[in-house]
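One protein chain is absent from this view; the other protein chains keep their places.
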Amino acid sequence: MADYAHAPRPLGGSLVTPVTLLLGVLAAIAGVILLYRFIYGLGAVTNLSDGYPWGIWIAYDVVVGSALACGGYSMALLVYIFNKGEYHPLVRPALLASLFGYTLAGASVIFDLGRWWNVWHIFWPGYAQVNSVMFEVAVCISIYILVMWIEFSPAFLEKFGMRNAQRKLGKVLFFFIALGVLLPSMHQSSLGSLLVIFGQQIHPLWRSGWLLPVLYLTTAILLGFAVVVFEATLSSIGFRRPLETKVLAPLSKIMYGLLVVYLVIRVLDLVFRGALGAAFTASWEAFWFWVEMACFVAPLALMSSARARNSAAKLFIAALLLMLGGFMLRINGFLVGYMTGEGWHYFPSLPELMVTIGLIAFEILAYIVIVKKFPVLPAVQPATR
Amino acid sequence: MDRRTFFKSSLAGGAALAVGAASCPAQARGTNTLPPEALGLLFDSTLCVGCKACVAACKEVNGMPVENFTKDAYWDTPLDLSGKTLNVIKVYRDGDMAAKDREENGFAFIKKSCMHCVDPSCVSACPVSAMRKDAKTGIVTYDKDACIGCRYCVAACPFGVPRFTYDSATPQISKCQLCVHRHKDGKYAACAEVCPTGATLYGTVADIRKEIARRRALKPGEQTSFPRGKLGGKDQSYPGVAAKYIDHVYGETEFGGTQMMMLSGVSFQKLGYSNLPPNSDAASSETLQHTLYGGLIAPIVVLGALTFIAKRNVKPDNEEGGNHG
Partner (left out) sequence: MEDMSEIRIEEATRAAATVASRLGINRREFLQFCAATATTLGLPAGAEAAIAEAVEKAKRPSVIWLHFQECTGCTESLLRAEHPTLDKLILDVISLDYHETLMAAAGHQAEAARKAAMAANKGKYILVVEGAIPVAQNGIYCKVGGQTAVDMLKECAADAAAVIAIGSCSSWGGMPSTDPNPTGSSSAADILGKTVVTIPGCPPNPYNFLATAVHFLTFGKLPEVDELGRPKFAYGRIIHEHCERRAHFDAGRFAHEFGDEGHRMGYCLYKLGCKGPETHANCSTIGFGDIGEASWPVACGHPCIGCTEKGVGFIKPIHATAQLKGMSPPASYPGVVEQQGKTSFASAAALAAIAGAAAGAAAMLAKNLGKQDEAQAQQKGE
């Protein structure tokens, strides 16, 4: 850890750059489309239909988005529960990305809700319906967003010099950290459980029943680590900082182990359910299944040796593929493998896609602003060579 | 942190999870059973003449708008159930369509509307109790004032019944509620009331089952009489000839049963009704949820363990400059 002191520092620098401008424009476009959506309804901007009542705003923005925002969760699990202190410098930036990922996933649920003004019903006794997986996911994600803001608040308190509050919070932070590990475990698994009630409407390749929560949770943690690798690498390049390969290489060993566990469960499930045959049919489902599996299997090869794990390039590609794999698993489960009956078609409309892109742009923009103004990334020591 | 502490904490965490999982009572929920005074519909495809009186009447009594999908756009021609259509008659077509109720080179009519499942997925899926199943009549109702418009019910229903009005800024779910709003006037489901041939019949599920048994006992071609309107209501029966039914009553076992049941001369898969297991998806989903979260026991136990571990591992922020291990 020679290059770093653990204490994070704001990066500083101008907020107006070509990159932030582009991101701003994309976010603004999404804003205009959303305004239109709230005035004229979902049908006016999306390609949603009764055969595909959930489009990319749920499948990507919420389900994939929150899984990609699991960096904070995965790192907290590693650092605070498995007590791997050496990864601590990665926690705060990961947490920040998670914070935005989740907050925007939560917000995009509002965009997708037809009767959004009733959203408080979920939390209201008398309306709340505890048998619903959706209820569990909604409540859990909402609390987690709150918990993450609390977890992240030391960065703000530090910035505004509220030392006293920071100290007080520091004493109870462990509880929020514990909560911040429990809650994602619950709702990331439940995002998989959402599919259980779809029964036969899910293609056999993704109809894993009670293993769905296990598969979704494992990949969420895996995705969390992959995102940490991805973000750390991008930050290093984007903000011209040294690479963090020395921290990331051992992390990839953990990812490797987890990936093996996931693949074993996934394949055994397919075999025991007799669903593997469906993968060898000439169908779109089979095609996307193999894309998904390739994205999970290839990183296994990329991260197999210690030498490979020390290569920033291989690690980066492995992380990217894992993210893509997690993305495919969820898109396959919620869209490709979802069939409510024959004859239904869905592909997101351009405005629908632009909203998703705008959200991602907004997320990155906010991340850039925060790391420049608040102490998130670990300070870089002057080179000692 | 050395290897030993790592393993210790890992073990502690694993043990906590195991305790959590084991301590929660497995609240397995079986598939629900039929309410005592369940009401429903009987649709006999062999009697349906495709006049669509039920479609028109349904629109009228529920105040639903027309839908034009054909080029001529002369009148209401819904393609399927939708936010504007709660009931639709579809056609199975094969080859030259020479005979009715024949699978090859034939055609058959089929009704699509809410099946009023004994154990409905939509009710289990709805996070805000907007979908409810009446404890007495078993009618599955929708309350738009409770609804948040998440469309989980639309996605969950295996029959594709709840539909959504996507083109509205204040959208809502549309589904058949068995004309529950007309019951107070002593009226019943409009589709059954107007059906000229009694292809759609309204009645208690008990009566419907009796009528099904009676029809299935008839020999094809045998003279008989078919009731119209409401079973056990005013006698509107007319003489007819028994049809040749396939050996399958749809809704008898599917998903633990449905309160709308169907008879046909053509296999139900051809008519767009898939083979469903006798256990409901709602039961699987709820059993899973209750096993994990029943009484919040498992989450609290796990949280306790996690808190214990985190307290040991987390140092207040201002001391963080130092090492953790």
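Should a chain be cited, it is by its letter among A and B, assigned in written order, with residues numbered from 1 in that chain.
Here, a contact is a pair of C-beta atoms (placed from the backbone, for glycine too) under 8 Å apart; a residue touches a chain by one contact, two chains touch by 3 or more.
Worth saying up front: this structure is predicted, and the values here are computed from it rather than measured.
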Chains in view that touch the one left out, judged over the entire complex: A, B
Identified contact with the non-displayed chain, of A:V32, A:A313 or A:V369: A:A313
Listed residues B:C51, B:L218 or B:I246, member touching the removed chain: B:C51
Touching the absent chain when the full complex is considered, from B:I110, B:I212 or B:L231: B:I110
Residue numbers in subunit A that touch the chain omitted from display: 47, 49-52, 233-234, 237, 243, 310-313, 316-317, 320, 341-350, 352-353, 357
Missing-partner contacts on subunit B, residue numbers: 49-57, 69-70, 72, 74-80, 88-93, 97, 100, 107, 109-110, 194, 196-197, 238-240, 270-272
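Keep in mind that, in the parts below, only the chains that are shown with their structure count from here on.
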Subunit A residues within the subunit B interface of the complex: 5-7, 38-44, 46, 48-51, 53-54, 79-86, 88, 112-116, 118-119, 121-122, 126-129, 131-136, 138, 154, 158, 166-167, 170-171, 173-175, 177-179, 181-182, 185-186, 189-190, 193-194, 196-201, 209-210, 213, 338, 340-342
Contact footprint of subunit A on subunit B as seen in their complex: 1, 5-6, 9-10, 13, 80-83, 121, 124-129, 144-152, 154-158, 160, 163-172, 272, 274, 276-277, 281-282, 284-286, 288-290, 292-293, 299, 302-303, 306-307, 309-314, 316-318, 320-321, 323-325
